[in-house]
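All protein chains but one are shown in place.
A and B are the chain letters, set down in written order, and residue numbers restart from 1 in every chain.
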Amino acid sequence: MTNLILIAALFIVGVCGLILAKNLVKKVIALGIINSTVIILFIYTGSFSGDLAPIILSGMENIVDPVPQALMLTAIVVGLCITALALALIYRLFQLYGSLDISEIEKKAKHL
Amino acid sequence: MNDQLIILFIFIPLAASFFTLIDKINHSRNTVMAKTAAVLSFAACFLLLLFFTKGIFSGKLYTNVIGNWSILAGISQKLDSLAWIGLLLMNTVSFLSLLYTFSENKYDSDFYFFFLLLHAGMAGMLLADDFFNLFVCLEITGISAYVMIAYTKKEKAIFASFKYLMLSSLGISLFLIGVFIVYRETGSLFFDDARNLFSSGKSHTIQTAFAVSAMIAGIGVRTAFIPYTWLPDAHAFAPHPVSAVLSGVLIKISFFAVWKLIALLDIFEARLFLLWMGAAIALIGVLRALSQSDFKVLLAWHSVSQMGFIFAGFGAGTALSVTGSMYHAISHGLFKSLLFLSVSLVIIKTGERSLDKISGMGGKMPFAASLFVIGALSIAGIPPFTGYVSKNLILSGSKDYPAVYWMLIAASVGTVASFTKLSLIFRGKPSDAAAGTFVTAADFAAQTAAQAADPESAASRRFTAGYTGMIILALLCLLTGIYGKNIAAALNFLVHGISDKGAPSFWKISEYIKTAIILISGILCYCFVISRPGKYLQKAVKKFELSFDSQLVLLLSGFIALFGFIYFH
Partner (left out) sequence: MKKTDILEVVSRKLAPFILLFGFYLLTYGHLSPGGGFQGGVTMASGIILMFLANRTSQVLEIFPMRAIHYTEAFGLLAFLLTGIAGLILEKGFLSNFLNVPGIGAIQGGGTILILNVIIGLKVGAGITLICYYLFREKEKE
């Protein structure tokens, strides 16, 4: 239970960071934290079913449920792409607006 | 064997995107290979759709498990009537928008790569039969949409793309948490297994309510059922054909995913929430649209408003309104892409996109004007165009909720008013920015001949492909309106599985009078809007904009509201 509370706390940290941080890079980091929270959640609860790697040679008893791991592998890949794309966009935004501060960018965007 | 072929809907665009990559590596200037590959891919998808038509209309389902695994271990896909309709809409509108990109001729092979990837992703979303497959395809469509919105590398476009990325990534995390709860409770990711969890007659526990609301809100972000978020900016500042595809197709496909989720899990409360939310955003969207002066921003807010109609129709839950909702999704795909493309012709011609600067282009661009008028009549619901039947189906289906009914009527009035306003592009006296106007056709010919040497106008002469696409869109708007009764009956069969000919006819005097009243009050409403107090009001509405941080908060509060509604209802 403690662990689940910690995971929930991590999620809230991520959301707060996403909303409160002014710097765009920090927002992307916060998004990464949220993404990791979901991954930890899946892997952690998935690990309750056993503690051996699901390799067929070592028998099928007491193995970890492989489905959450496979899913989270995909989620990690997707998270990687999203982060790379977000950083590329931030780089362009910095070139165009000369700032990484979200409120400043919004102010400039309004006057374009 | 036929069942296995449904994977080709994803395979064909992906295979075609390989050729665009080759074009990119060779730095090909004219991107012939990429264009050919894209056209061939759409043609092949059409043939495949035809191949499945007979089976779909005889009520068959096609299921396929990738890799020939057992159904427990594999990724399964399903082609049902909903997916078939979605694929038909997607391929039609996107192909016609693709013709427009050929004419505009300023996109390189990267663009076509993402265009095709977007379609592979959307096909995957429609065919998905389990939560995780849906998640992956959502992300594929998302990533290609972000890139295509930012394609022009203009300031506002990149910022809009960034906002879209952040908001929908937060949404997708919520979706994954919902998936997690479903997986923990059932040990399976299939929609069918999840159905047992939710609709076994018991009231919602806090976990199931949380799961459902997280999943609906997570996908719902893409359909912009929470207004004031990413949609207006993203749709307005994307390249023109991309706006048409995003507005015409992408939000519909996301809506179909929400549809599938709610219909499969049979969650009555979520339907009710969408009903009220839909009526609200239909009104909010129209109010915002009335206050805008940028062409494409105005149209983008109309997408919000029309999505409100679709949601309300779906939420009302009667057979009639659900059919109407599906019908309106199709017709909105047709007329909104036509409107975006016809308006963008003016933007290309003049380089301006604000109603303050442009007016009276009708004499100069009679062709664009007539296409625009067809689109505007369709969206305003004037017979015999396509919006008429679908809007009336939704309205007559939602009569059980009088408040919703009148809100939708008000939104229709606002739609008429704002399109009277937008038609200022083409009517009225020509503005200064439209200088160099040629009044007669002879003048027009002389001018085109004079500019033939100029590469800019050479490009505009080669616009035939784009015009062809738009004319077909306009024809489809007309045809889906005239044959409204037959299409409504077909949709009724596809959506509800009953061949009921009981769809009411809207070709009668009382309905015409109702439409006329809406039309007249819309024009009166427009007269109020351009009066002095109306202008003051416009300014007040326009000033109310949310910062990005508030949009994130709004998204989360939308999710919490949905959760509260489902749990406490």
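Operating definition for what follows: contacts are C-beta pairs under 8 Å (C-beta built on N, C-alpha and C of every residue); 3 or more make two chains touch, one makes a residue touch a chain.
For clarity, every value in this text was computed on a predicted model and none was experimentally measured.
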Considering the complete complex, of B:L14, B:I471, B:A489 or B:L554, the missing chain is touched by B:L14
Please pick, from B:V65, B:A319 or B:L355, the residue that touches the omitted chain in the full complex.
-> B:V65
Could I get the residues of chain A that touch the absent chain, sorted low to high?
-> 53, 55-57, 73, 77, 84, 87-88, 91
Residues in chain B touching the chain absent from view | 4, 7, 11, 14-15, 17-18, 21-22, 24-25, 64-68
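Basically, only the chains that are shown with their structure count from here on.
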With chain centres defined as C-alpha means, what is the inter-centre distance between chain A and chain B in Å?
-> 29
Which residues of chain B touch chain A in their complex?
-> 132, 135-136, 139, 142-143, 146-147, 150, 153, 155-156, 158-159, 161-162, 165-166, 169-170, 173, 176-177, 180, 183-184, 189, 545, 547-549, 552-553, 556
In their complex, what parts of chain A are in touch with chain B?
-> 15, 18-20, 24, 27, 31, 34-35, 37-38, 41-42, 45, 67-68, 71, 74-75, 78, 81-82, 85-86, 89-90, 92-93, 96-97, 102-103, 105-106, 108-110, 112
